[in-house]
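Just one protein chain is left out here, and the rest sit where they should.
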Amino acid sequence: MSIAAILLLSAGTFFFATGVIGFLRFPDFYSRMHATGKGDTLGAVLMLAGLALYNLDGGFSLGNLLVSMKLLFIGVFWFLANPTATHAILRAAFDSGLMPWTKDGKPVIEWPPKSQEDT
Amino acid sequence: MAFVVSFIILFVFWMFLSGRFDYFHLSLGIISCAIVAHASHDLLFKDIRAKNRHIEVIRFIKYLPWLFYQIVLANIHVAYLVLHPRTLKLIDPHIIRFKTGLRKDLSLVTFGNSITLTPGTITVLIKEGHYYVHAIDRFVAEGLPGDMEKMVGHIYMED
Partner (left out) sequence: MESFFLAIGLILGLLILLSLYRGVFGPTLFDRIIGVGFVGSKTLVLLVLMGFMYGRIDMFVDISLAYSILIFIGTLVFAKYFKSKGAM
């Protein structure tokens, strides 16, 4: 069980590290959110699951089970909350008119976005 | 009815968080859960009359393993893009827009979070039935909306 915990912790640290490196390397805000929104979610969930497994290694008492369930609950909450926070901050950036970086320098959709529907 | 259900949920959550079962902590829990349930019983169950709620829960749980597999794929994709020495040559970001057929709030939220967690795309804005999605290159941009919209619509019975 502790070998599985070590594997999960290492994988989580690797995804955290790729998230941070992508956060430093990508060219603009919207691309950086690709790294943070995905790497952060999976990294934290994997590390918390590994720690919950390691905690169960000491034996199955009521206190141990409660701590492991709390760790899993933090994981589930983070799994739901982090994409939502990413979406909220992206929406704030989009509404305040931050231009996305593109290769040819012009956006694909019209800018600023029109509010009526023209399908 | 909504008060009783939210009180029971809150009280189970209190016992889960406190982990002590003597009279002092349990009575504190009953008092505070009653106050919170009275103040916010109309937030948790806005449409308590909706039937077939258990089918939605079962379908959502069946949907989760596929979503987790997609998240692992997305992270490997991001790791490949990040660790490649010439990242700026690989990526070609665009914001694309497409129309959606989903109407319920819960299915819109689920679909938006699923887009954020699948490879190469993040949801930027949901406005008047349109999704604005930032895609990291042209290849993933052509794959949207894909069959994920049908899967989410199948969960919440919007077929």
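Letters are used for the chains, namely A and B, taken in the order the chains are written, and counting of residues starts over at 1 for each.
Methods note: contacts are C-beta pairs under 8 Å (C-beta built on N, C-alpha and C of every residue); 3 or more make two chains touch, one makes a residue touch a chain.
Bear in mind that the values here come from a model prediction, so they are computed numbers and not experimental data.
Engineer: Take the complete complex as the reference. Which residues in subunit A touch the chain that isn't displayed?
Structural biologist: Residues 2, 6, 9, 12-13, 16-17, 19-21, 23-24, 29, 32-33, 36, 40, 43-44, 47-48, 51, 54-55, 63, 66-67, 70-71, 73-74, 77-78, 81-82, 84-85, 88-89, 91-93, 95-98 of subunit A touch the chain absent from view.
The definition used in the following text is that only the chains that are shown with their structure count from here on.
Engineer: Could you pull out which subunit B residues touch subunit A in their complex?
Structural biologist: Residues in contact with subunit A: 16-17, 19, 71-72, 74-75, 78-79, 81-83, 87-88, 91-97, 99, 109, 112-113, 116-117, 120, 122-125, 127-130, 132, 134, 136.
Engineer: Which positions of subunit A touch subunit B when the two form their complex?
Structural biologist: So the residues of subunit A touching subunit B come out as 14-15, 18-19, 21-22, 25-28, 30-31, 33-35, 37-39, 41-42, 62-63, 66, 69-70, 73, 80, 83-84, 86-87, 90-91, 94-95, 100-103, 107-109, 113, 115, 117, 119.
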